[in-house]
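In this view, the complex is presented without one of its protein chains, the others remaining in place.
In this document, chain identifiers A, B, C and D correspond to the written order of the chains, with residue numbering beginning at 1 in each.
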Amino acid sequence: MSDSTIDPRSLRTPPRRPLRLSWSDERVRGIVWQVLVVGLVGSIVWWLWSNTVHNLEVRRIATGFGFLTREAGLPIAEHVIDYSPTDTYFRALMVGLLNTLKVAIVGIILATILGTLIGIARLSKNWLLAKLAAVYVEVIRDLPLLLQLLFWYAILQGLPGPRQAIHPMEGVFLSNRGLKLPWIEWQDGHSYALLMLILGAVATWLYRRQALARQMRDGRPRPVWPVGLGLTLGLPLVVWAAAGAPWTVDWPALRGFNFQGGLNVSPEYFALLLGLVLYTAGFIAEIVRAGIQAVALGQWEAAQALGLRSGQVLKLIVLPQALRVIIPPMTSQYLNITKNSSLAVAIGYQDIVSIANTTLNQTGQAIEGIAIIMLVYLTISLSISLFMNWYNARIALVER
Amino acid sequence: MSDLTLNTPAAASPEAVSRSAPLSQVGLLGWARANLFSGWLNTAVTLVLAYLLIRWIVGFAEWGIVNAIWSVPDNQTQACRDLKGTGACWAVIAEKHRFILFGTYPFEEHWRPALCVLLFIGLYVVSAMRRFWRPVLGLIWAVVLTLIGVLMWGGVAGLSYVPQERWGGLVITLILATFGLAFAFPLAILVALGRRSKLPAIKALCVLYVELIRGVPLISLLFMASVMFPLFLPEGMNIDKLLRAQIAIILFAGAYLAEVVRGGLQALPKGQYEAADALGLSYWQKTGFIILPQALRMVIPPLVNTFIGFFKDTSLVLIIGIFDLLTAGKTAIIEPAWQGFGIEVYITVGAIYFVFCFAMSKYSQNLEAELNRHRRR
Amino acid sequence: QAPAGAANTLDAVRARGSLICGVNTGLAGFAQPDSQGVWRGFDADYCRAVAAAIFGDPNKVRFVPTTAQVRFTALQSGEVDMLARNTTWTLSRDTSLGLDFTATNFYDGQGFMVKASAGVKSAKELEGATICVQPGTTTEQNLTDWARANRIRFTPVVIERLEELLSAYVSGRCDAYTTDVSGLAATRSAQQRPADHLILPDIISKEPLALGVRQGDARFADITRWVHFLLLSAEEFGITQANVDQMANDPRPEVQRILGKNGGLGEMLGLQNGWAVNVLKAVGNYGELFQRHLVPLGIQRGPNALWTQGGLQFSPPFR
Amino acid sequence: MSETLEQIASAARTDAPPAILLDKVNKWFGALHVLRDVSLNVALGERLVVCGPSGSGKSTMIRCINRLETHQEGRIVVNGIELSDDVKALDDIRREVGMVFQSFNLFPHLTILENCTLAPIWVRRMPKAQAEELAMEYLTRVRIPEQAKKYPGQLSGGQQQRVAIARALCMKPKIMLFDEPTSALDPEMIKEVLDTMVSLAEDGMTMICVTHEMGFARQVADRVVFMDRGEIVEMGTPAQMFESPQTERLKLFLSQILRGH
Partner (left out) sequence: MSETLEQIASAARTDAPPAILLDKVNKWFGALHVLRDVSLNVALGERLVVCGPSGSGKSTMIRCINRLETHQEGRIVVNGIELSDDVKALDDIRREVGMVFQSFNLFPHLTILENCTLAPIWVRRMPKAQAEELAMEYLTRVRIPEQAKKYPGQLSGGQQQRVAIARALCMKPKIMLFDEPTSALDPEMIKEVLDTMVSLAEDGMTMICVTHEMGFARQVADRVVFMDRGEIVEMGTPAQMFESPQTERLKLFLSQILRGH
């Protein structure tokens, strides 16, 4: 029996065992158990369902999603897409969804940045900085988010009115109506420039890859940032100039009750964002700190002993290892920030929950309203999970 | 040979007096130099932070202590209003603290919820002590929770009956969190076991439950409990609002705790399962005597952290109008005379939450360190 | 606690020994717990009045705070026996939400309040303003209807909880605050300097705030309705909390009937004949209620004056 | 393998009834074929040592005997009961078969005594006092009665493994399975565990032991089984196997084993 001869039996595959109908057969028991449990859960669900159907009938509550096409008649202050109260409930809900995404995405980005900074500060050699960061983390994590949101909202309301607005520079006004910034009047030229900005970013990324590959070939490192800067800033500028350099600034100005024109960041949005970012940053800081500490001191020393600069140590040695530890808990924080954005309802930011809530209140169709909320969050949660898992797998691939 | 040997004074007298470090190295000065002023960047950071910190502390002390008003005669809040922005009006707390703590519970009976709060705290302290980590702890919980129920409801032993809708304040927060945990825990264990079951349908059910609940915000569950739940029940049957919120919190906590417990189950070496099988223990014997005792012990620190989370999350019942600590605080300032003193109330309510959460989180950190030390040994 | 079925609320209430009354989670003047946790206010006293009518004891009532969203569900599902919770009587609510409105205990209308410093004299001048409003109520819909009709653009600030909404207005987050005029008046009087705030003359809607009971329970509906009428009639005939005992000797036949001296009206309602005395002793007449809870907030009788004084509050005869 | 079952049986002591019978047992892990037509007959009171290179299926075979793994083809009969999906039979078999693992697998949250009394109390439904008496008896047998109140973490590896043996014995099994009981131990400790096993063997316990301790095999084994790639390649008395191995595979294996030590 040598290695080379193929043993014909090795080609055999496992047979299936027949099922015996006997209570003492493990598999029979398994099936019975499952039928029992599923049956129990199923009948509870059916019972609830039939109650619901009956109740809906008795109380003459309409069902179905027909209301989505009806006129909503509810005013929404902030909308990314055009909206007026004469639009349908569907559109109102879309506006709510976009508002949720607006706060979640910006929140995730800012919380990541702030959390990382605080996490690093906790490891700082400066005692005062490290201690302050530690106190911050402890306090933030031990107070309910809702309380923090209410607190920030109350603070923001303490800002002066539009007439006494804080006016640090031309066109910038901070008042209890929010933060007003000058904004350019959008024209085609700007769209082209924006397009160029995106293209420039992509090109920079490509260039960086190219530069790295070339460095691998001849050893000479090529500075990426001047080219990147040229591509991301210069290119849009040139295009913008070529389009006739359209430049009409929409300056916010006090007219009537309020500022007109310009870009507005409302206090509701700002309070929600502030609360979410400060709260989540406390958790992210701990994750980042743990991630960095998970990289043994010896790794730093070995890298330094090889002559790597501290930036290189960070980029080539520490981050790749720390990220492996950081990504999974970070994913759940991103999910949390998204779910927590639903607290908007308490401080008057009109997110999906707020609008679905008003909708179900006006139409009386509670089941549909709640179903919409849950569906939206499940979809978002699932997407974030999938993306982060994919990214995690990619990083893990680098690892081994 | 002798020219190669170093004939050092140290060699002659092994107990050579060690030279003390340069002054800049030791003592307070050395510490400050090393930790606060090493390098110009460090120094700058220290100075800026110290300046901001002192300014903030001084400002807060001025507002909160120096300029503050501590009490006013019967609802004459004009003095407070005149001071707005420059000084705190702690009079609102002096006037409303019992409402914030106990909500609409009958005024003369406030000793009952107060006693309950103490009982809860005692329960936490006892549960925190490792020498009580025995089955008897379950009994203690059952007894104390029953006692709390009796105290709150009354109707027996000469206590007057207090219906549930009158309960409020801190005690509601503690009830929602503690009962939530007490009931979610067994549920979580079942779900965690189910998720590791070999039976596909049961596993699928458990996965579905956990992922569904974890995918949606708690407030959507609370909304569901408050507006949809009554539709689920047969006509004429209804469940009290607090109970509905409690059920929502239990379902929510159950899913999160199940994941924590599952972590413990997974961390247990396979050999433990096999050894139990080889001894002929049945599934439930194996689970009860071998698996759970070890798995649960392992997950106590994350369990405490999850509990802190629920404790904070109970504040969301504000949204469905249950008078927990935060809602009571907010309702306290509806009365026209006291409108507009939100910051003071939020700070007070925040301090109460903080005391509870901070104690628990410190405890969990110590426990974690201790258990790790134990494990390493 | 026995749940109350659709048709026998009174029996259920009697069996339980207390009336469960749905009130606002906190609205100054109408329903709001005081520092000792006791529910105070106009609506709260209506609850007490009904309890006094049924049991002779105004304390046999349990208050259940309900948010705008859950109030109807709470009534439908039997969680509460009745609503005394500033709820506008509309056709669609009356027909499709499984409840009956029994009596309008407060006539209201939606208005606006602005800071006097804004220099606004009429709601028509609110073009471009930021307006604070509570979501999911008739208020919000009235506002949009009115704005559309008058071609006024506005920015809404939509906050569910009243405390936040109020502080948003007071702090200047909004230029105007819209809700029922009673609410506006209450808010105004609570301000540091009430004169700094102006309630605009425009009333953009009719808001009859009514008591509600479950649909199809005519008997219980009658009780709540006639408790309201009792309070009105008592005011009309000058029966007050203080003088109700002396008034028993009042010779006017209608007073005699009201106070149960003769006519057996209480039994017709399924109550005791002394029900009216109990109610009036417990809370006083409509005018007293108003005086106690609403006048301190700066709310005038206005349409809520008795018909004899040119108002809308009118009680059918007790006979 | 060309022997028939009868031949295998005849190789065993003929005067005792069969304790374990494996008849053309096959097992797969997914597509991996780890036991191939394994047939084996162990008489009551027989001591069998199983050896073979890593991954040859030794552990899998003895784990199939008390059904920690399920086989997919062939028959396994233990003490007259055939292994099947029948739960009742399984309970009976596990009562008759004690097992000792490479990594001890003591329950760390229970004292030594509780480790030993757990199964007697809950599976054999013995009164606690009686179970403790029994446990102390076996703990004395493995020479650590004084450790009864300690926890496993406080014992050395050798002591832990002896507790594991005592724990298995407390169920009064007819058959003991050992899966490399000494391979996780330091040399000094190996000896104390092997001594315990020798004394067990001398008492006439039926044993199947996966081990590479050739000295032990020589001293107590009635038969040695050599496995490779899921098959039983050779089987015989220790003397036959070690002094005159028949197959190349066994020769190679023995040379490696001996070089390693």
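Please note the rule applied: a contact is a pair of C-beta atoms (placed from the backbone, for glycine too) under 8 Å apart; a residue touches a chain by one contact, two chains touch by 3 or more.
Worth saying up front: this structure is predicted, and the values here are computed from it rather than measured.
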item	value
Hidden-chain contact residue, picked from the options A:92, A:159 or A:317	A:317
Subunit A residues touching the omitted chain (full complex)	215-221, 296, 298-299, 301-309, 312, 316-317, 320-321, 324, 398-400
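Operating definition for what follows: only the chains that are shown with their structure count from here on.
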item	value
Identity of the chain that, by mean CA position, is farthest from subunit B	D
Chain centroid nearest the full-protein CA centroid	B
Which of B-C and B-D has more C-beta pairs touching across its chains	B-C
Gap in Å, rounded to a whole number, between the CA centres of subunit C and subunit B	40
Approximate Å spacing (C-alpha centroids) for the pair subunit B, subunit D	50
Sequence positions of subunit C contacting 2 or more other chains	69, 73, 76, 160-161, 167
Sequence positions of subunit A contacting 2 or more other chains	58, 150, 154, 158, 345-346, 357, 360, 366
Pairs of chains in contact (touch as defined earlier), listed by label	A-B, A-C, A-D, B-C, B-D
